[in-house]
Structures are given as structure tokens and as C-alpha cells.
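Please see the structure below; I have some questions.
Removed from the display is one protein chain of the complex; every other protein chain stays in position.
Every chain is named by a letter (A and B) in the order it is written, and numbering of its residues begins at 1.
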Amino acid sequence: MPEISRDEVAHLANLARIDLSDDELDHLAPQLSVILESVASISGVAGDDIPPTSHALPLTNVFREDVVRPSLTPEQALSGAPAVDEQRFSVPRILGEEA
Amino acid sequence: MTLIHRTAAELADALAAGETTSVELTQAHLDRIAAVDGAVHAFLHVDAEGALAQAAESDARRAAGTLLSALDGVPIAVKDVLATEGLPTTCGSKILEGWIPPYDATVVSKLKAAGLPILGKTNMDEFAMGSSTEHSAYGATHNPWDLDRIPGGSGGGSAAAVAAFEAPLAIGTDTGGSIRQPGAVTGTVGVKPTYGGVSRYGLVALANSLDQAGPVTRTVLDSALLHEVIGGHDPMDSTSIDQPIPDLVAAAKQGAVGDLTGVRIGVISELAGDGWQPGVMTRFQESVDLLVKAGAEVVEVSCPNFVHAMAAYYLILPAEASSNLAKFDAMRYGLRVWPEGKPDASAEEVMRATRDAGFGDEVKRRIILGTYALSSGYYDAYYGQAQKVRTLIARDFEAAFEQADVLVSPTAPTTAFKLGEKLDDPIAMYLNDLATIPANLAGVPGISVPSGLAEEDGLPAGFQILAPALADDRCYRVGAALEAALVAQWGGPLLDKAPALEGASA
């Protein structure tokens, strides 16, 4: 039976950039285990000979001509931004590697 | 009959006959919203000014003889998951509170191009995750049949708005049943078109490979009229089907005549049994009998892999959703929350704090689940398997459609349950979509038509009709035939039996 530990949920939340509180972790981990248990039945249902389906309909080669379309105005583009400076999206300091 | 109780087709006729104006009937619906939406809470945002302005333009077009479509002037409500330029679009989430898109979804553009005034945006489970509309960050919608009960979900707002006569038409979206199941539990009609039949451009994706927008109405004919307005190819959506949609209005009219001679109806044996409410099954059998009476031939078909549909769905959906929802990160739009006591927090810390504060429990559950299903080491066992099961389900459909022209089942296993009853039991909640999910996995179209009231609780049940991809017209033909037979039997539309709501409070 698949079980998902509290630590594993914390790790996944970290990957998904969600700051779960201890209470949330306590609450979510058992629920996720139950859900996972119910979907685990799927393993082994389809053999190697069954191709996966990623798209509901078998369309291919849908392309667009390389022709410019109007962009948004900068005002429109920035209209929803929490903070704007110098016609750019102002975001908190970025950690990590130097760009 | 008052204006608001008429069907969209009747309203279009009344407008054509000069019996009313778009402004008058738009105002009538705004008045109804003002009167009952406090109790129902179908709307997250009402745009009275915009709707009336669009109605006035429609009236001017009518006077000038330059109508845009058969539904020009008939107002509509739009699920809050579709981008509307200049109108708030929240997807029922705190994380998008106050976001006003700078563009229209293609469906919305088509509604505007067809002259339908937009009354407002309807409530939904947060990012369409749920089957009860209780997961809306802005409070639940109440079922007009019993305000203590759920209106279904995720599109409970659109279904309730139509059931409560707050709008003659609405747009819903259906990822695993979010149009059809609310239709079933509110006694309304809901259609999930063939995947790719209606543009998804501007539809805030839950699970891209499953999502499909469609009509929410009170009659089959109204759905056909609306479907023809919103359907068709869109170059902005790569998964949009580049061929004309079938003549759906003609199919609905043909069905309403009541002759189904030569039509083979397949009853899916896997979608019945334990856990199915007896009253729902009684209404289902009654509908099947009525179809036989109309000349249809009934066969029992087996779709053995449907038992795995739920599991496949709850892996594919969270996987796609976990990636789709990554864009809500406090950088470009929507909520930005700083971690407490950290004014110098980094972008990453702000992302984490915002996503914790802005997403509700169900969204977090599914993001974590989807992150798990896609992570290295688990992909093959979960996401990979789910996609293979998807192939098996599509093959089940293929085989079944060799034996039958349409497949039928009850839309949902039960009637509307009490608000709060399943809120903290995800699995019980997920089971509501048992019958609707397979169509999304295979991309085939489906309709839910009211089948009457369950004896044990007097609440509406739904009858689901599924057709092969691109054969949406079959849903309309059989649906309209069933609707005609049932309305004749009831002596009027099912919604005549719903409570009046005036003066009600939640």
C-alpha cells in the first residue's frame, strides 16, 4: 500500500513552492495517503503493449505562420502586476545563480 | 409567463416579435439576481452597467436590422474561469482576487460577436477543483432546489444561475463532469462538447487535456443554439478541431419530434450498482423506457476499463494542474503575500508564502498529488500508467460505439448532498464524477438532461448521453427526444417544481 509520509509531503510542497504550516502538513499527509491508495489500483492495469495517450484527439502539425500579431500595450501587460518600476515587473530580490 | 421563466429560444422569438427589448429582459434578469442571489450566491461579479450597455447596442442593431446571431440580445452568465477583458476573473481563488484580464477568452469574444449581453461571472470551485462549489474562496453556491444543498461543481454557479432563473444561458467548463454533474443536481441541461470543439483559449486551465467549455441551459434546444455560437475552430488553440461543427440546432429540433427509430442506445453496465442512489436509478430506467417507446433500440454494453477511470483521472488532472498553477507566483499578477516578519524576503520566499495563503486546501492537495505523480521515480508508475489507462478507456468507447450510436448512464450517482457533508472527505467527493469522467478522458461529447426527481428526496437527477467524438449532434437529438417525452409526462418543465426563492435567504 502506498503511503506518503509527512516528510515526503514537505518535500513535494517545497518542489511546488508552497509554504505549508505544520498543521497543514499534519492534515494533508494522511489525506494524500488515502487518495494515493485509491489511485494505486492503476498500477499494472495496462501492459507494455498499450501506448500512452497524452492528447484526447490525434491531431498533429498545428502551426502558425511566422507573422507578427499586435502585442499588448505595456500598460495592459503590467496592469495586473503587484508592483511596477521602470515599465518592468518589480519582484522581490532573486536568490540563486547570477544571471 | 414572466420573461425570466422563458427559454432562450423563446426570448429570441419575443425579441424578434418586438414583444420585448434586450434592455428590458437584461434588466429583468438583473432584478432577479438582485432578488435571489443573496440566497443562491451563483455570481461572483455582476456587471449590470456593461450588460445593459451591450443590451442597448443589441436593441439598436435590431432597429437597424443588423443582428449578429439568433441569440443577439439574450443575456448570458459566464463561469469565472474564462478571461473577460475589463471584468474580474478569479477562478474562485484568493490568489487571483481583483485580477482583471487584459484580454477576452475566445468563447467570450464569440459571445460578444454574437451580441449576447454578459450579466456577470459565476461562482465555482477554486480553479474548478471540486464537485460542490464549496471550494470557492468566496463562499459556496446554494442549490435553488434546497438552499442547504450543493449545486454540484465545479460549475455550480452557472447551473444554479440558470436553475434560479437569474440567467437564461450560462457558460460552464467540464474537466471531469463540471458542466454535467451540476446540471444533473440542479435540474438543468449541460453539455460537454467534443474535446477541441470549443476553443480553450482564455479558459484558465485546470487539466488542459481534459478541459472543455460548453453550454449550461434549461433546455436542450437552448444548449444547441449556444453551442453553435461558441463552437468552431480557433487558430489560437492548437487543440481546436479544424472542421465545421455539425448542425446541432437541427438535431435538437429533429429529436424533439420524438421519433428515435433506428437509434441504438447502449446502457453502460459498469455505471450502475452499489453506491448508486435507488431514486436516481429509477429515474434512469424510466428514461431508458421512454427512449424505447420513442423507437430506440437498447443494448447493454460493457466498458470494463471504466472502473479505472477515476484513478487515471486523479493522476492526470493533478499532474497537469500542478504545472498549470505554477504560474500563480506573485510576480506578474494576482496576490502577493510577504512572509510574516520578513520585509526583505526573497522572491522565492514570497512565492511560497503567497501560494500558501492564496490557494485553498483542495488546490494544495491536488498540486502536491500532481507534483508527486510527475516526480522522477514515480512518473512511470503513476502518470505513465494513467495515460495508458486513457488509451484503454478510449478503446472501450470505440468498441461500445460499434454496438450503439449513443451510450447512456445516470449523470451522477446521487442527488444533491448537504453542504459540508463531504468537504473533508476527498474520496467521497471525487465519486460524484464517476460517470462523467470517462468522456473527458476519451474526449467524447456528453449531455446531461434532467430525468426527474428522485422519490426518496424529491431532488433532481440527470440522464447522461455520450456520443463519439465529433458526433455532438447525436447528444442533442437523443437529449431533445428524452426531454420532450419527459416534459409531456410531467406536464411542464421540471423546474416548475422548484421553489420560487423570492424572499429566501441562505
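Following the convention adopted for this analysis, a residue touches a chain if its C-beta (ideal position, glycine included) is under 8 Å from a C-beta of that chain, and two chains touch if they have at least 3 such contacts.
Basically, contacts and distances are computed from a predicted model.
Undergrad: Name the absent chain by its UniProt protein name; which of "Xanthine dehydrogenase family protein molybdopterin-binding subunit", "Aspartyl/glutamyl-tRNA(Asn/Gln) amidotransferase subunit B", "Radical SAM-linked protein" or "Iron export ABC transporter permease subunit FetB" is it?
TA: "Aspartyl/glutamyl-tRNA(Asn/Gln) amidotransferase subunit B"
Undergrad: Looking at the whole complex, which of B:Y138, B:F284, B:Y333 or B:Y430 touches the chain that is not displayed?
TA: Of these options, the touching residue for the absent chain is B:Y333.
Undergrad: Check each of B:L11, B:I245 or B:L374 against the chain that is not shown and name the one that touches it.
TA: B:L374
Undergrad: Of B:Y103, B:W338 or B:W490, which residue touches the hidden chain?
TA: In the complete complex, the chain left out is touched by residue B:Y103.
Undergrad: For chain B, which residues reach the chain that was dropped from this view?
TA: Looking at chain B, the ones touching the missing chain are residues 82-83, 89, 91, 96, 99, 101-103, 105, 200-205, 207-209, 235-239, 319-320, 322-323, 326-329, 331-333, 344, 347-348, 351, 371, 374-376, 379, 383.
Undergrad: Need a quick check: the contact residues on chain A for the chain that isn't drawn.
TA: Residue positions of chain A that touch the missing chain: 11, 15, 17, 54-55, 59-74, 77-78, 80, 85-99.
Keep in mind that, in the parts below, only the chains that are shown with their structure count from here on.
Undergrad: Please compute the C-alpha centroid of chain A, do the same for chain B, then give the distance between them in whole Å.
TA: 24
Undergrad: For a test of understanding, state which residues of chain B touch chain A in their complex under the given definition.
TA: Per the touch definition, chain B meets chain A at residues 99-103, 194-196, 209-210, 235, 238-239, 241, 305, 308, 310-312, 314-315, 322, 326, 329-336, 338-339, 344-353, 355-356, 359, 361, 364-365, 367-369, 371-372, 375, 381-382, 384-392, 394, 426-427, 430, 440-443, 469.
Undergrad: Note which residues of chain A are touching chain B in the complex, please.
TA: Listed in rising order, the residues are 4, 8-9, 12-13, 15-21, 24, 27-28, 31-32, 34-36, 38-46, 50-57, 59, 62, 64, 72, 76-77, 79-83, 89, 91-96.
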